[in-house]
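A protein chain is absent from this complex, but the other protein chains hold their places.
This part shows subunit A:
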Amino acid sequence: MSDQTNPGASGATGTATAEPVLVASGLEKSFFGVTVLRGVGLELRAGEVHGLVGENGAGKSTFMKILAGVYERDAGTVRLGGADVDFHHPVEAAQAGLATVFQEFNLLPERSVAENVFLGREPRKGGFVDRKGMVRRTRELLDELGIDFIDADAPVRSLTVAEQQIVEIVKGLSTDARVIQMDEPTAALADHEVELLYSIIRRLQERGVAILYVSHRLREIFDLCDTITVLKDGALVSTDPAADLDTDELVRRMVGRPIEAYYPDAEPGTELGEPRLELRGAGNDYVDAVDLEVRAGEIVGIAGLQGSGRTELVEAVFGVAPFTRGSMRLDGREVRVTGARQAVRAGLALITEDRKAQGLALNQSIADNALLVIRSVFSRRTGAVRRELPGVLTSLEVASQGVDQEVQYLSGGNQQKVVLAKWLATKPRVVLLDEPTRGIDVGAKVAVYRLMRRLAKEGVAILMISSELPEVIGMSDRILVMHDGRASAELPARSDEATILAAATGTLRVGGTDVADLGGAS
């Protein structure tokens, strides 16, 4: 265990002027003859946060995985602390001081925080695992990050997603990492949890750790990063100080063309019709006293912190955990939806938050997935929908090798489009979207937004949950803010982030300083 002897820890200036800790150059990689990385390189300095951006498929993940030793590189060199390295396993990289926080958590839910942090290298004393020492060391690491609300003894299952993310970072730190790579660390976090991650990253930065930060959320990239590298189609586009760039320029470099209307306006001819979905004093075990109305052609955004009851609300509408109080009307008719099958028949569609676990059968084909609901609920229409499927997939711009390809080989954005195709086939009148653009690239996001606008024009009522405030603001005709299981505010279109955040955190009443702080932070 080399302790505190690394150059980064001593030169904790936070300024990125030192010698680079990590130099990657000319990295190349191809899978089955398809080149995914062509001659990409970058330099990381102690105390620097280096953003790596690009559309899905641009090669960001491959680049990180080569550095981490998950993949072997075909060509190129990596120097860590002045020495050439070639890792064959993430653990080998971590022991050499290069830790990676992968997008998918590598945690055992049934084991404690400490057992997870030291998984695979449990400290021993007299031949036996030193459990006390493990817990003590984990506490020290948490303290160093200023985290006092995670119990090193608690099972990981009892932690929130954000807390689990912190455990992943602590795991990286436990090997005295000089470089930490983070792949989409905020993909599963709500805005206030992102703030917590920011403060942790800044602490790491002060300690002289170099951070390679991959995110689709451009605001985070600008908030955090000193330097930004753009990849496109496996090649390096540019590396510049963040101060020299702005969002429009970055997006232009990522996609190669400017996205004039990132959030498209309502399509001409979209009209607000009769209320399609009405809730009056609706509640169950998880939400309470919700009043809500979504009209035909309307997009209502639901904002709120993770755990505020957003998902529970749409699940109640869809009959997963039905309302037990109040009333729910669909197209003016009082209904009691008590199961998903009934919901589908009633004209509801729910695009769930976790598409891999709840939205898709990953090892089945695109066609099987897209026809799943139709087959089980409206089996007579299966044939017609199957014939239309290639056209639907084309209109959604799904990039695939055909309808028989297994969805696990599609990118996140294309997987999400398959989920959407599955639900559009049922011709829903009310569409419930739970985090529809989580973890998908800019191009796919815009495709989802366009689709929402098109559905609205066709008279569909849309309810969209999102943790990304710009998305809520950019897309919604009205914004419902959830807090602690109830609707804490209903705000008009184009409300500002500070107001939404204040309602979401329950601090709207304070007005002055609190709101200003929250607003400034976002």
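Everything below uses one rule, namely that a contact is a pair of C-beta atoms (placed from the backbone, for glycine too) under 8 Å apart; a residue touches a chain by one contact, two chains touch by 3 or more; residues count from 1.
Convention: contacts and distances are computed from a predicted model.
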Choices "ABC transporter permease", "L-lactate dehydrogenase complex protein LldE", "NADH-quinone oxidoreductase subunit J" or "Outer membrane receptor for ferrienterochelin and colicins" - which one is the UniProt name of the chain not shown: "ABC transporter permease"
Chain not shown: contacting residue from A:20, A:59, A:309 or A:413: A:309
Contact with the hidden chain (one of A:38, A:79, A:131 or A:381): A:131
Touching residue (missing chain; options A:368, A:388, A:484 or A:497): A:484
Which residue of A:85, A:237, A:289 or A:493 touches the chain not shown here: A:289
Sole contact to the chain not displayed, among A:82, A:146, A:273 or A:402: A:146
Residues from subunit A at the interface with the omitted partner, ascending: 89-92, 102, 106-111, 115, 119-122, 124, 128-129, 131, 146, 148-151, 154, 158, 160, 192, 195-196, 198-199, 202, 283-289, 307, 309, 312, 324-325, 483-486, 488-489, 503, 505-509, 517-518, 520-521
